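Worksheet for the structure shown next.
Only a single protein chain was left out; the remaining protein chains are all shown in position.
Chains here go by letter, A, B and C, matching the order in which they are written, and residues are numbered from 1 within each.
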Amino acid sequence: MSRIDPGTAMPPTHPFDDDKLHEECGIFGIWGTPDAAAHTALGLHALQHRGQEATGVVSFDGTQFNIHRALGLVGDNFDSRDIIEKLKGDSAIGHNRYATTGETILRNVQPLVAELDAGGFAVAHNGNLTNAQMVRRRLVADGAIFQSTMDTEVILHLLATSKGRQLVDRLTDALTQVEGAYSLVALSNKKLIGVRDPSGVRPLVLGKLDQAWILTSETCALDIIGADFVRDVTPGEMIVVDENGLRSYFPFPATRSRFCIFEYVYFARPDSVMEGQGVYQVRKQIGAELAREYPADVDLVIPVPDSGTPAAIGFAEEAGIPFELGIIRNHYVGRTFIEPTDQIRHLGVKLKHNANSAFIKGKRVVLVDDSIVRGTTSNKIVEMVRNAGAREVHMRIASPPTTHSCYYGVDTPAREKLIAANMSVDEIAALIGADSLAYISIDGLYRAVGEARRNANDPQYCDACFSGEYPIPLLDQESGSPAQLSLLAERV
Amino acid sequence: MSRIDPGTAMPPTHPFDDDKLHEECGIFGIWGTPDAAAHTALGLHALQHRGQEATGVVSFDGTQFNIHRALGLVGDNFDSRDIIEKLKGDSAIGHNRYATTGETILRNVQPLVAELDAGGFAVAHNGNLTNAQMVRRRLVADGAIFQSTMDTEVILHLLATSKGRQLVDRLTDALTQVEGAYSLVALSNKKLIGVRDPSGVRPLVLGKLDQAWILTSETCALDIIGADFVRDVTPGEMIVVDENGLRSYFPFPATRSRFCIFEYVYFARPDSVMEGQGVYQVRKQIGAELAREYPADVDLVIPVPDSGTPAAIGFAEEAGIPFELGIIRNHYVGRTFIEPTDQIRHLGVKLKHNANSAFIKGKRVVLVDDSIVRGTTSNKIVEMVRNAGAREVHMRIASPPTTHSCYYGVDTPAREKLIAANMSVDEIAALIGADSLAYISIDGLYRAVGEARRNANDPQYCDACFSGEYPIPLLDQESGSPAQLSLLAERV
Amino acid sequence: MSRIDPGTAMPPTHPFDDDKLHEECGIFGIWGTPDAAAHTALGLHALQHRGQEATGVVSFDGTQFNIHRALGLVGDNFDSRDIIEKLKGDSAIGHNRYATTGETILRNVQPLVAELDAGGFAVAHNGNLTNAQMVRRRLVADGAIFQSTMDTEVILHLLATSKGRQLVDRLTDALTQVEGAYSLVALSNKKLIGVRDPSGVRPLVLGKLDQAWILTSETCALDIIGADFVRDVTPGEMIVVDENGLRSYFPFPATRSRFCIFEYVYFARPDSVMEGQGVYQVRKQIGAELAREYPADVDLVIPVPDSGTPAAIGFAEEAGIPFELGIIRNHYVGRTFIEPTDQIRHLGVKLKHNANSAFIKGKRVVLVDDSIVRGTTSNKIVEMVRNAGAREVHMRIASPPTTHSCYYGVDTPAREKLIAANMSVDEIAALIGADSLAYISIDGLYRAVGEARRNANDPQYCDACFSGEYPIPLLDQESGSPAQLSLLAERV
Partner (left out) sequence: MSRIDPGTAMPPTHPFDDDKLHEECGIFGIWGTPDAAAHTALGLHALQHRGQEATGVVSFDGTQFNIHRALGLVGDNFDSRDIIEKLKGDSAIGHNRYATTGETILRNVQPLVAELDAGGFAVAHNGNLTNAQMVRRRLVADGAIFQSTMDTEVILHLLATSKGRQLVDRLTDALTQVEGAYSLVALSNKKLIGVRDPSGVRPLVLGKLDQAWILTSETCALDIIGADFVRDVTPGEMIVVDENGLRSYFPFPATRSRFCIFEYVYFARPDSVMEGQGVYQVRKQIGAELAREYPADVDLVIPVPDSGTPAAIGFAEEAGIPFELGIIRNHYVGRTFIEPTDQIRHLGVKLKHNANSAFIKGKRVVLVDDSIVRGTTSNKIVEMVRNAGAREVHMRIASPPTTHSCYYGVDTPAREKLIAANMSVDEIAALIGADSLAYISIDGLYRAVGEARRNANDPQYCDACFSGEYPIPLLDQESGSPAQLSLLAERV
């Protein structure tokens, strides 16, 4: 069983994130339960917010690997007992993917699988390698034939050509040659392996369900199957699970942890716990810091649904102003929708949102959103709220201005498209038509995650999208390669 | 162009309403704008919550009628410029359908269209006729051939065989012969017509966009296209729009208005205004009444997402207890999902919800939901919240106990499936495992909609699902016919 | 079960008949066997040459009617045990359809089914009614609502509104009001009925398989299920099969039989027996007559595949010249094919045929084809054979010049598109580039079917496409209605 199904031909776009950054992937691996594939599919469903374009599961049944990969949502592709039953075995890994090219192509759907000399090997990757193109060119010169344009595939070829004797040695050998952000789960015919890059940019957690071990991106994927959260995988740690149990290795040189602070702002699900902190509480705390830094003299606090809601609740509590659903979201979005004709312009956000005009009319309101990326939506939301009769419309943003692109596994527009890289806050306020606009300060954000302030010499988190300080070298970038290996998809 | 496309073969179920009643239809009609079909599709998109199984639009272009009907969501079926461009014309009507049989069948998708002697005629219907089977049997005996099993089709045949000279006379003649709840929009080659049954059970509103008139189920469908809300159509009123403008008729004997009170509780979108009241405010008010009638000594007020949220906000405000998102919803549901195997039981609500355990742990909480129908979900939600560490879990319901089936266009389980028809509140509380459970009183509900109390002799609303008092005779029921005409779908 | 599936979205065109007339339908009915639907599907498969655009089967299982109708081939739509098993019952009827409008639309797929006062009734029709539009207008004026644009539906409405007491009386009443060519099979909850119009233009045969009676278009549909051929249904005969056995009625005034002579020329399968004569033998005999009337001094006799083959064998035998496969056909055609670009012109027939140049080179050849309709293909075939090296290319046609349109159930181009209606034989010969061209004479054709000659005063067959003498009045035509009722499909 090795089909790649087209699944839902046109996967729905993330319904509510027109102007947001996109996490590229969610991963899940499990070892030691007869329902490995079903648990993996459920875990991927809980991680659906980390990637909606494609999904895949690989299981090992003691004899062979079984694969099902498809474009579209987990729930649309693992919807039959038939599929789950064919994914036999006590161990499995899975992957959700957000497409980084305009079009997700089937051969780029993960997990990747290779038949190595020692047997089959499957891998699922969250993050992005920053020297993938340099390594790929070297491998091709040595005769390697790539089947995809994913950075992840260089790991497979480095593994295949490593002279190490044991799989763990060979994988270490391979990872030593790559730079970048990665959380990996991998499956051989004997082992489940999880690795987090030395900087720990992307999350990876360890869980347990009875005797089965689980490695996955977020704790919400443990909750859905009733598994216990054991601990975060440590940056630079390789965890190996096999019939002898679980072992932990630290094969890389030690370095400073730099967890992505944007996971707290937007990427992670609010019910997940990351690096010891509940995401919902952090978001409420950001809202409270924001209310202290930039108060607003208004009648109502209104979240921009849905991602602005926790910060809006925190803001409202701190400010002592009523929290109200002033913007109603349409739950049903569909794959796409009619292109507006000339006569039906300015529809914009109305396909997804409507201002609750009967409630808003005559009120002074503050809208709370988590971030502004290109600035294409905020003006429409402000206009919609104002047209609904609001007397004043203020806006507060629960993150600092997004001024730099991410190269560690997040789909960010080029800098020239980032509004805060090109305009001042006042200019943005004027552009979106808000009576006032404020972003939380970078130190305010660090306070919300429990730090006294940002350590400017050696920041506690990766905040490159706000600061431009990239903790891991951007080797492909510096050598003039196109931004993303996946652009090669256009070539063949 | 008269194809019925299968569209999305397996339409998504209403994502968040496992244990809710289902409104059966939403309707929209527009007269006098070159983008009639595009506006209709947008209006139907805003009414998607009133029916997700099928959708259709019929336009008239001065020469011919153009049709596109399909299973699935509006956004999935009107997603190409091609389709919209073929639906030429300055007038159009449309319909969203919730299936009342297990399987929506294509020939039951509305609007219905017929080629009458006087020309084409299309109709879209929200509601349910209570004597449709009696009338149908009579028509068939006289030689009529039905193409569907919809109650709506009897109106077409009554119209076709009426001896009236003008369309309005013939439609009046037809409607005089039917009983039940109906809001209709109809389109001929000369007129747009809207009718609301004398009891006004189902909503219908009048709007205006520049020179174009609109008739639709809810004001949110006016908002999406930027139209102005003019007024509710009066119960028993027939509105006729043609090249001479708009006229209003009252062709039926006057009777007491009995608007469906459940529209406020759950069916309508919170941003709609119905019969002069904002739905969101009514729901908050229900929550406030509930807090007064049945307070709870707790730390947090948590909504059961998403329909419980406005009442929870009202409850929290009234009680002075923090409102918190203690249950997180997965936005991505997909068409279906793997059937849980024996080893993965009790998943239940976890596909859609997760308790925010990091926040809830050790707290006393009250959950606020809008209604309990069969009682199949509440126990899982209570259990999930308790497992997440809540010290006490109380539940408050923003409607009285649902004890009777609806025959006026809402899909209700048979009485033996309605938990409140078979158990006391205490028994239900025990069953769902709540530390306490309370429903708002019927008078409390009437207070929330602005009445002093329910007038027991002549209730101001249709509340048959709570009271068992049916304002319109159930003729088919009483004559022993099967509950719904559409069950005949099984026959041919 | 009442779905209409789209089946193969783009049904293959008749693979080998670019320039042929098209029979519009094949029908089949069976009574008294537990495998009624499976036998019907097999019979329709054997009749696939009579219509490829859509197919349908209706069965009756003692309680209800079961339907499966779809666009595309029989073998593509009745390919699962699942479908056949749902078509339960001991009696069934079925239909193959050739589309007469550009696009087959689902609601025009037969058998047509109606729920009459007396119970369900299904009908399948081969032929065409010549007063369908007149009758339809009258019925609509009386309040009938049509669900299709098929002429056949008027029969249903006439039946529904008949005052006759028994089904047979009502059907007789209905058929008395229509004019035209029809062979029908119909199924009620008690009877299988077969009718052939008084002129007997379209074929209908009676067969028997053990205790089961069969009514179908051609004997090849009996052969496939191993049934015995009993006899042709007589023109004007109504056969009724029920639990009391088979009865025969002659409810119409007697008239001269006028069987379609073109069935022998092209429509029927060569292994069928029609009106007592084997079709293959008749075609060989036409070839022999042609060789006598218009001999050719050549080296090889080459059929234009596949329909010219029997006549070519007859010609070769009579002339004593070798019969050879000088034109090879590609068995694989696919739904459509790339449109030739400017650089790839003149491909024409090469997608389907290739001249066997190694064999033809330097030879004098005669090509034998069954008919020339618009003349769009013959020139390409002659050119292809000449380019392959033939020294002389003669052409013989096994039917007289096709000069008139058919209104009795055959899809013919309008007269201005019929080449023989607009050019002399010499002009056609010049146009197609043949060294000589000859058509069999009308008397030669009559001799081949066993007559001494055509009886000019009262022809033994319907030969209107050659003679312009229409045996049944063309009432809709004469009243200025558009040629085909199905053109109304464009209206709604």
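Operating definition for what follows: contacts are C-beta pairs under 8 Å (C-beta built on N, C-alpha and C of every residue); 3 or more make two chains touch, one makes a residue touch a chain.
Small disclaimer: the values here were computed from a predicted structure and weren't measured.
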Chains in view touching the one left out: A, C
Selected from C:Ala114, C:Ala296 or C:Ile313 as touching the chain missing from the view: C:Ile313
Candidate in contact with the missing chain, chosen from A:Ser80, A:Gln147, A:Asn387 or A:Asn455: A:Gln147
Listed residues C:Tyr98, C:Phe267, C:Tyr280 or C:Tyr461, member touching the removed chain: C:Tyr280
Given C:Asp142, C:Asp169, C:Asp271 or C:Glu478, the one touching the chain that is not displayed: C:Asp271
Contacts of chain C with the absent chain, listed as residue ranges: 15-16, 33-35, 38-39, 41-42, 45-46, 48-49, 52, 73-81, 83-84, 220, 223-226, 269-271, 273, 278, 280-281, 306, 309-310, 313, 317, 322-325, 328, 330-341, 343-344, 346-347, 350-351, 354-359
Footprint left on chain A by the chain that the document does not show: 2-4, 6, 64-65, 67, 105-107, 113-117, 120, 140-147, 156-157, 160-162, 489-492
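By definition in this document, only the chains that are shown with their structure count from here on.
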For chain B paired with chain C, centre-to-centre distance based on mean C-alpha positions, whole Å: 50
Chain A: positions in contact with at least two other chains: none
